[in-house]
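What you see is the complex with one protein chain gone and the rest in place.
And now, subunit A:
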Amino acid sequence: MARSAVSDTSQPRLADHVKLRFDAIRKRWVVMAPERMLLPDEVAVDVLKCCDGATPLATIIDRLATDYQAPVEVVGPDVVALLQDLCERGFVTT
């Protein structure tokens, strides 16, 4: 399966059988996947929460730029790089 590159129009979502959940005992977010687990940092959690399969990447970036009160040109490349990495590791799909 070739994983497509993340682009402005992609609508990223969590891959099948990947679950983002709040771990109430350790008070942190975790991403559960078959035989794997990931401890996302704060930014990754914000990004993953936007990955609903409907919202285009450009909108996600705008939203996060607003939340972080930072310019789109600064937020954008970081989000793309993060999502590209999560896609390559099979946690997110587009």
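The rule we apply is simple: contacts are C-beta pairs under 8 Å (C-beta built on N, C-alpha and C of every residue); 3 or more make two chains touch, one makes a residue touch a chain; residues count from 1.
By definition in this document, contacts and distances are computed from a predicted model.
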**Report entry** Listed names "PqqA peptide cyclase", "D-methionine transport system permease protein", "Acyl-CoA dehydrogenase, C-terminal domain" or "Aminotransferase", matching UniProt entry of the absent chain
**Finding:** "PqqA peptide cyclase"
Report summary line: Among A:Asp16, A:Glu42 or A:Glu73, contact with the omitted chain is made only by A:Asp16
Report summary line: Where subunit A meets the chain that is not shown, the residues are 1-3, 16-17, 19, 21, 23, 25-26, 30, 32, 34-39, 88, 90
